[in-house]
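This part shows subunit A:
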Amino acid sequence: MNWGSWQNFLAMGGYGLYVWGSYAVTLIVLVAEIVALITRRRGVIEHLAKYYAARRRNHETEA
Partner candidate 1 sequence: MSKSGRFSWFYFSSPQSFYPLAGTLQPWFAALAVILCAVGLYISFFVAPTDAQQGESYRIIFIHVPAAWMSMFLYLVMGFWSGVGLVFNTRLSSMVATALAPTGALFTFIALWTGALWGKPTWGTWWVWDARLTSELILLFLYIGFMALQAAIDDQRRADKAGAVLALVGVINVPIIYFSVKWWSTLHQGASVSMTGAPTMAKTMLLGMLIMALGFWMYSIAATLARVRCVILERERHTDWVAAEIGAQT
Partner candidate 2 sequence: MIRALGWVLRRDLLLAFRRRGDVVNALVFFVIVVSLFPLGVGPEASQLRNMAPGVLWVAALLACMLSLARLYAPDHQDGTLEQMLLAGEPLVVLVMGKVISHWLMSGLPLVLIAPLLGLQFDLPGDALAVLCVSLLIGTPVLSLIGAVGAALTLGVRGSGVLVALLVLPLYVPVLIFGAGSVGAVASGTGAEAHLMLLGGFLALSLVLAPWASAAALRIAME
């Protein structure tokens, strides 16, 4: 299928808003999930590193 020009491709036969609105939101949602997953992983690692450090200090003071 040949759209001819970028204008035609973006216009989607007059339905551009709907088609691109759908695809854009899908993309945004998926990217948001990926970003959330990456930050969650970083957060977990950071939190646990602190947790272990605190535990180690606690052990040292006890010993």
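Candidate selection criterion: all candidates are chains of the complex that A comes from, given by their letters.
Everything below uses one rule, namely that a residue touches a chain if its C-beta (ideal position, glycine included) is under 8 Å from a C-beta of that chain, and two chains touch if they have at least 3 such contacts; residues count from 1.
Small disclaimer: the values here were computed from a predicted structure and weren't measured.
Looking at subunit A and the listed options 1 or 2, the chain it touches in this complex is number 1. On the side of subunit A, the complex with candidate 1 involves touching residues 1, 3, 9, 12-15, 18-19, 21-23, 25-26, 29-30, 33-34, 37, 40-41, 44-46, 48-49, 51-52.
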